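With one protein chain held back, the other chains of the complex are shown just where they sit.
What follows is chain A.
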């Protein structure tokens, strides 16, 4: 699955002669890898998001009364599919100012789609299952990835100046985001040691 997310970067790397491997490792204060961290590279020169990238299929499924994945990074303008794979109904909503919406109760096998144009964070909940929570991170760059269980990603990015940013819903920082300016010339390895709060509530009182 994660290879799927890396694909756009690989494709880009092939089209540009001066591309560099930017390896990013995120760990917490105790040295444990932090998964579900969205890593983005925004070149100073700017980079348009190719249409192919926008046209990709992004899925935020409901399965076992949980959202999957917990964090989903999508480029601005992408469409996300919300299939219900459970036998129970779900009422998916978001009150996030970036894009408030709701899909009133829908049953198994049914799906809704939603296009996300504005970059930002969309917190997802289920009206009838308080324990369900997930985040869609809408990014405004073609160079993005989400860390896996090892807390690492590798981005194929062009050399030159830019801003490397990481985002995690539990990151103890303003807007849950940290950024650092870099000037890349060839491969680079960046590490972030961060303070991450425990995950969002997984169990309610109801």
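Just so it is clear, a residue touches a chain if its C-beta (ideal position, glycine included) is under 8 Å from a C-beta of that chain, and two chains touch if they have at least 3 such contacts; residues count from 1.
One rule holds for everything that comes next: contacts and distances are computed from a predicted model.
A.B. asks: As a check of understanding, state which of "Carbon-monoxide dehydrogenase small subunit", "Diguanylate cyclase", "ABC transporter permease subunit" or "Nucleoside-binding protein" is the UniProt name of the chain not shown.
C.D. replies: Answer from the record: the omitted chain is "Diguanylate cyclase".
A.B. asks: Among the options A:66, A:111 or A:127, which residue touches the chain absent from this view?
C.D. replies: From the options A:66, A:111 or A:127, the contact with the absent chain belongs to A:127.
A.B. asks: Which parts of chain A face the unshown chain closely enough to count as touching?
C.D. replies: Output for chain A: 93, 95, 100, 123-125, 127, 130, 132-133, 170, 197-198, 200-206.
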